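Missing here: one protein chain of the complex. Every other protein chain is in place.
Chain lettering (A, B and C) follows the sequence in which the chains are written, and residue indices restart at 1 in each chain.
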Amino acid sequence: MHPLWTTAFQETWDDCRRRYVDFKPVGERLKELHCQARQWDQSESLLQEDHLKTPVIARQFPDYFKRVILPVFSQNEATALALDEFAEAMDQWHLEDPGVETRIPQWLQQLQQQAMHLCKPIQPDFVTLIVSLSLAHLYRSIPAAKPETPAGATQSGVCPVCGLPPHFAALVETEGYRQMECWLCGEHWPFTRLECPYCGEHHPEKLGYFTVEKMEVCRIHFCHSCQAYLKVFDTRSLALKDPCLWVMHLATLICDDLAAAEGYHPGSEMEWHQWMVME
Amino acid sequence: MEVTRRQFLKVSGTAAAATTLYGIGFREVAHGTYRRFRLHYAHEVTTICPFCSVGCGIICHVREGQVVNTEGDPDHPINEGALCSKGSSLLNMAYVYDEKGKPVPNPSRVTQVLYRRPGGADWETVDWDWALRTIAARIKKTRDDTFITQNSQGVPVNRTPAIAWLGSAMCNNEENYLFHKMTRSLGLVNIDHCARL
Amino acid sequence: MKKSILIDTSKCMACRACQVACKQWNQLPADETTFTGTYENPPRVSPVTWMRITFQEEETDQGVKWFFGNQRCMHCTEAACEIVCPVGAIHHTDAGTVDIDFNKCIGCNYCAANCPFKVISFDRKTDLPTKCTFCYDRLANGYQPACANACPTGAITFGDRGDLINRGSRKVMSLQEQGNSRATLYGLDELSGTGMLFILEDVPTHYYLPENPVVSLQARLWSLLFRPLRIFVVLAMGLGLWSNYQKSTQLKRRIIQQEHRKPGADESAG
Partner (left out) sequence: MTNHWIDYQHSDVMMNIGLNTAENHPVSMKWIQKAKDRGGKLICVDPRFTRTAAMSDLYVPIRPGTNLAFLNGMIQYALENDLVHHEYLINYTNAAYLVNEAYHFEDGMFSGARLMDDGIGGEKVVYDRTTWSYQSDEAGQVLSDETLEDPRCVYQLMKQHFRRYDLQTVSEIIGCPLETLQACAALFCSTGKPEKAGNIMYAMGITQFTHGAENVRAIAILQAILGNMGRPGGGVNAQRGQSNVQGSTDMAMLYHIIPGYMPVPSESLHPTLEAYHATSPGGYWANRPKFMNSLLKAFWGEHATPGNDYAYDYLPKIDKERSHIATSKYMGDGEIKGMVCWADNPAVGGPTAARKRKNSAKLDWLVSVDIFENETATFWKEPGVNPEEIDTEVFLLPAALHMERDGSISNSGRWIQWRYAAGTPPGDCHSDLWIVDRLFRAVRDAYQVDGGVFPDPILKMNWDYGEDASSARVAMEINGYDTRTGELLTSFAQLQDDGSTAAGCWIYAGYYANEEEPACQRRIRETEGVGNHPEWAYAWPINRRILYNRCSADPAGNSWNPDLPLFQWNGSGWNRYDVPDFNAALLPEESARNAFIMTGEGRARLFSNGMVEGPFPEHYEPWESPLANRVSSVQFNPCSTVWYPDDRADYASGAFPLVATTYRLSEHYQTGMMTRNMPWLVETMPELFVEISPTLAADHGLVSGDQVVVSSQRGEFQAPVCVTPRVKSFQAGGKTIEMVGILWHWGYAGLSKGPVTNDVAPSIGDANTTIPEYKAFLCQIRKVV
C-alpha cells in the first residue's frame, strides 16, 4: 500500500478534530489527498455496479455502508472486524451517543493497519468515496462541529462554511429556489438559478442542462465558458420530507459518468466516475 | 420536468414502492451500460409574462428549439416563482393537449402569411417577399397621392393624413421605437394604440 | 402513514389553477359548458370533471360575502361507498385514500347513490363509477397530487395527516381570534375523519358540504343483511353477468385495469 495513504489521512483527521471552527484548510487538505489518490495505478474496480442495485434510504446510510461497502472489504476478515466497528460507530451516530467522537478515530487507526494487508488495491476514487462519506457524515451528525453560516453569504459560489465548491444542489419549495448543498459539511445556501456557481457566467446561451431519460429528477447543469457541471435535483414534486442529496447523488452516479463522457468536469473537482464499470 | 401520466402508466403501477430510490428510476439504469441512455439537452431562458403589467418572471425550458415547459422564476423579486392562472397556462398558447395527453401546436395560431383579395370570401396564403413588396407599394401609392408638404400659411408640414397606424402594447420597446421611427419617416400623424383604447 | 390534503378557503381566490391541473394530469377533455347563471363552471362533478371550484354568494348583515369552495371525493375513513358496495370493490389503500377496483366492480352504482357528498359520478360509456383518486398513481411514485402542486397561493397543501391537522387547527384558532366565530376545521371528525381537511370561514353548507355527513341507516342495514349472504349473492350475480361481461365491457375493463390496478413492481419514470 502506498505509505502516503496513512500520514496524509492522519493529518487530515487531526486537522479536522483540532480546528473544527476554521474548515477551509481541511477542505484543501482533503482535495490534495484526493488528487494524490488518483495517481495510483488503477486496476479493475472492486465495486461491481450491481452493488448499487440495493436501494438506499435517506438517514439509513450506515445500513447502506454495511450492505455495500462491508462485503467489499470482507474478503479479509481482519478488515471486516475494523469495518464492523465502524458500522457500529455509524449506528451510534444516529443515537447521538456523546462518546462516538472518540470511537471513530480508533476505527480509522485500525483501518489503516488493516489496509496494509488488503490483497486487492483499492480504486483511488473509492478511497475518495469512503473518506468524503465518513467525514461528511461526521460533520453533519455533530452539530458543534459546524459554525453558523456567516451572515450575508447568500450569493457565493462556494460553501460559506468550508469554502468548497458544491457538487449538487436541489430545487426546493413549490417556487423552485435553487439551494446548494456542500457535499462535505452539508451546509445549505441559496443561489440564483440562471448562473454558473463556478465561473459566474449568466448569459443564457452559455448555460444549459441535460437529463438522462427516465431519470428526469437529476439535471446536469453545465456551463460552456468553464466546462464545469453541477448536479441539480428537482425535489419539489417528490413527496419526500427532507431528501438526503448525498443518497440521490449516489443513486445518480451514472449522470456524473455521462457528464464526463460529454466532456464536462465537476466544478467541485470530486471525480466520481472512474470506479463505475465502463464498457 | 414533470413527466406526463402516459410515461407513468406504461412502466409503473399503483403498489407503494418500498423505497424512495424506486421513485427516481434507479434500478433500470444500473443494468444497462451508459451508451443506451438517450440524453435530452435543454436550456433555461428567462422571459416576462405577456399578460398584465405586473411583470412576473418566467423560466422557459427549451429543448431542440421548442419550449417544453414554463414555470415561475423563483429568483424574480416581484413574483418569487408564483404565477396566476393565466401566467401558468402560458405554454397552452403555444401547445394544447390532445386527448392522449400529447402536446400539439395550438391549431388556431396563424403560421402563414394570409392575403384577402378585394371582395374575396376567404384567405389565400402568400409568401413574405410578395407580401412585403405589395404592402410597400400600397403605402407608397397612398402616401404619394395624399402627401401635404406645406400648409396654407407656408409652414412645411410634410405629412400624410391618409394612413392610420396602431402600434402595440403587446410588442417590445425596441419594436415600438422602430414603429415610431417608421411612422415619422413616412410622415404619418394618425398614430395610436390600445393604451387609449 | 395516512396522507391528507388541507384546503384553506381563506387563502383561495378562485383562480381555478387546480381545476386546470387536475384535467391536465388525468387527461380529461373539457366539458361542453354553457353559462348557468353564476361564475361556477362546470356546474357539477362529472365523469370528466373530478374536482371543481364552487362559488356561493351570501347576503349577510355585514354586506355581501363570496365563498369559494372545493368539491371533490373526501376519501372518508368511514366510507359509505365502501360499506354499501356489494362486491367489496372499494377499499382503503395504505395511504388512507379510497380506491375503486374496476376488476371487481359490477357497475351497480350503489356507491354513487349513497355517497353523502354526491361526488361519485357514473360513466354511462364504461358503466363504471368515476371520482377523484387523490392522484394515487402520483402518490405511489413519490409525487404530490396535481392540484396541490398547481395552487399559486398555497391554499391547497398535501402532507401527513398529523401535520396538516396541527396547521389547520392553528389557522382556525387565529381566525376565531380575529372575531370569526364560525371558522371550523371540517373533516377532522366527520365520518371519523376524512382525507380532505377544509378550513372553513362559515357554515359548511356555503361550501356545498353537508352539516354532519353520516352513512345512511339503510346503507348500514343493507350491508349487514347482505354481508353474510355475500358469497351467495356474488356467485349468483357474477354468473348472471358473466356472459354480459364477455360481450360488451371486456375491452374497456382491460384498459382501465392496466391504468389503475397493475402494482408498480418495477421502475417508474422520475
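As a convention for this text, contacts are C-beta pairs under 8 Å (C-beta built on N, C-alpha and C of every residue); 3 or more make two chains touch, one makes a residue touch a chain.
All values derive from a computational prediction rather than experimental measurement.
**Q** For the chain that does not appear here, which of the shown chains does it touch in the whole complex?
**A** Counting the whole assembly, the omitted chain is in touch with A, B, C.
**Q** Contacts of chain B with the missing chain: which residues?
**A** Against the left-out chain, chain B lists 45-58, 60, 62, 65-67, 70, 75, 77-80, 82-87, 89-90, 92-94, 96, 105-106, 108-121, 123, 127-128, 131-140, 142-147, 149, 151, 153, 155-182, 184-197.
**Q** Please output the residues of chain A touching the missing chain, sorted low to high.
**A** That gives, for chain A, the contact residues 152, 154-155, 192, 194-195, 202, 204.
**Q** Considering the whole complex, not just the chains shown, which residues of chain C touch the missing one?
**A** Listed in rising order, the touching residues are 13-16, 19-20, 23-24, 29-31, 33-39, 41-42, 57-59, 63-66, 152.
We take it that only the chains that are shown with their structure count from here on.
**Q** Rounded to a whole Å, what is the gap between the Cα centroids of chain A and chain C?
**A** 44
**Q** I'd like the Å distance between the centres of chain B and chain C, where a centre is the mean of that chain's Cα atoms.
**A** 38
**Q** When you check chain B against every other chain, which residues touch at least two of them?
**A** 2-3, 11, 20, 22-29, 82 - these are the residues of chain B that touch more than one other chain.
**Q** Tell me, which residues of chain C touch at least two other chains?
**A** Each of 142-143, 149, 267, 269-270 in chain C touches at least two other chains.
**Q** Quick one: in the complex, what on chain B touches chain A?
**A** These residues of chain B touch chain A: 1-3, 11, 18-30, 33-35, 37-46, 59, 71-75, 80-82.
**Q** Provide the residue numbers of chain B that touch chain C in the complex, in ascending order.
**A** Residues 2-3, 5-9, 11-17, 20, 22-29, 82-85, 88-89, 97, 99-101.
**Q** Using the touch rule from the top, collect the residues of chain A that touch chain B in their complex.
**A** Touching chain B: residues 49-50, 52-53, 55-58, 173-178, 192-194, 204-205, 207-218, 234, 237-238, 240, 243, 247-248, 251-252, 254, 257-258, 261-262, 277-279 of chain A.
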